[in-house]
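All protein chains of the complex are present and in place, except for one that has been dropped.
The first chain written gets the first letter, and so on, giving A, B and C; residue counts start at 1 in each chain.
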């Protein structure tokens, strides 16, 4: 489907910073390259993992351009363009389209809780200004608003809103969405510990930062589900479960950076107020990774 | 395993009442017979579905005896014996064992929130007075206490606590339990809308009132999972999802009674304060059942 | 107002047990006497503090009769008669009236979440069978159902439902109730740490187990509010705040029993599964009480 360019493992790169907490574009490209060559089916820069809300407009633009240059069409790119104001969201969405993004992801950031009508108008305003598809993203924990199935249905009536990412972490919600929105709707799972249940429930893809650390296991899970091999899917899932739970609990940017270092890779620095994990937490992650690699 | 007598579909009968709100034992036996002949793998009288907390001691004993007489060894029986006081729990557990139950189910009912030590002592006191196995049941919504994996681990050290029933409705909890308690632990799912995800996660059985209405679909789901046929499991699950959600939302005793009537079966009366569903709700259920039967 | 026999400090006695966990009526009477002579404005046996749900029918009746004999009209008595079934609630309410209770308290206990109509029918059935007033009690944490202001309004239309006890612990709810139900409605606070805010908001009384341990401070708070002396009310409240918070957090029956022992009084035993507080908790309570007495 032309308007649904994503399936499988959609990998979220971190945004690395240098010693002065400036964005480190060369390292970012290197991290993107790792995700591409290890087999991810899509790349999603400027997500939560990429600390998008902590970046200036110029930094977002540099990350967008670097992503598209580096993937160079090998896998599709889904650029995060969410912003509190409609005007800024339009601005970043237009930038992403011109830069060559395959789609944009938009969560209704909402300092002030938005009404359904305000959310529809927000998506509508952006959609009318771009021609690439939009993935509407529901994550009440970060956006402060829980989009109901009824609202999602309204959003899907906007022609280029073609994909739904669901991150409530509640599998019952995903079941419910699938029944309400129809099986043909392309929905994606954004909750790592829900990966098995969500694929089982029919999710078309898994939006995840885990491929920065364990790409093979992530892809193996997807393949096992594609083959309808329940036993293998279960085995592969439980193998990676501790790591998925750990990176979610500790915060993805912190945990991915620490994990990269454990794997002998550069992960750059974090931007304040985010600080590295403690030595004890890093040790815990080291133990989890050790059991996965052997 | 001798101490784990249950797997598959564990069916929960309702407790029907006559016009004077007295327990109707003949009708109860008829309802049990339906569950047995339609292929359920186990019978669980005196659960929430059986409105156990609304019954007198004598009524509970009559239901226990009727269950064991009627199943007559064709399928194993799991009798609910939970009570607020330890003394009464021991009393009912001993009665169930003498009557021939294969196991008892115990939830730590707790008007006053119990400490972990109190809960362990409670299970320990009961376990030491019977020789049949115990299924420890976690359902914070009805018991008021959420037993942590650490506490469940302690309970499993009591020799005849051999099974865990988990009804938080959160699949992540089940994943976590399985990792913490070990794959060999026999855990059971008590949340209807979680049936697919729980089986996928490795649950040994599904404790459910649904076989009162749609036994074939419940058993089909179990069989599809046993065969490792993910696609069929998904299809069968989504087919029954609306009914599972409906009966949970409306309250199992009310919804099962109404459903039986829709199917042309006697369901008896409810005991006050519980009242039948409204005409509108019944119509809604009729529509759901109609699509399932055709 | 004849139908609103309570105001001020309504004291909740514990139900003490002997070494064999049988109810100890002589000790209960002694504890009631302490509450009367220390100045409480009302007595409320068979509440949560009195572990009513853990008692047999015969035990409830003995406690009811002992309460009325011992108070002997010196202060009004409010007897808890809540039960899961309507039939049993009617039974206990009628018993209380015959025994001489001034009013009964009823919370809609609900293993299965009750609909508004079921709750109204439940209260209505009881109210039609007795002529003493009823205090309707909202405490979602123990009953599992949160009665909305709209539902409470319906209950207040039943002639002898004349009082509302509110224990959500949320002062905004109390403000809202007062606006919705009208200032003339007699509402009572059942959340100890909310005592100051609730009186300030216009609560007519405070339903509390604290007078078992610190009757003077409880009464001083009520008097300060009656005098409109905000500064003194605040001072007296903060003085007792740590104790109020402690007894709520540890469970009222356990904490009151331990506190009585610390004060050199008999408190009897608890009924299993409830166990005494740990030595460390008891030490903590000792320290709190010490600062209050000096």
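Convention: a contact is a pair of C-beta atoms (placed from the backbone, for glycine too) under 8 Å apart; a residue touches a chain by one contact, two chains touch by 3 or more.
Bear in mind the structure is a predicted one, so any value in this text is a computation, not a measurement.
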Interface partners of the hidden chain - shown chains only, full complex considered: A, C
Sole residue of C:38, C:200, C:261 or C:278 that reaches the chain not shown, by the stated touch rule: C:200
Which of C:164, C:233 or C:270 contacts the chain that the document leaves out: C:233
Residue, one of A:69, A:85, A:128 or A:148, that touches the chain absent here: A:85
From A:19, A:131 or A:272, residue that would touch the chain that is not displayed: A:272
Touch list for chain C against the chain that is not drawn: 169-172, 175-176, 178-179, 183, 193-194, 196-197, 200-202, 225, 228-231, 233-234, 238, 241-242, 245
Footprint left on chain A by the chain that the document does not show: 21, 48, 51, 53-54, 84-87, 108, 110-115, 117-119, 121-122, 125, 141-142, 144, 251-254, 271-275
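Going forward, only the chains that are shown with their structure count from here on.
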Taking each chain's C-alpha mean as its centre, the one farthest from chain B: A
Chain centre separation in whole Å, for chain C relative to chain B (CA means): 35
Mean-CA-position distance for chain B and chain A (Å): 39
CA centroid of chain A to CA centroid of chain C, Å: 52
Multi-chain contact residues (two or more partners), chain B: none
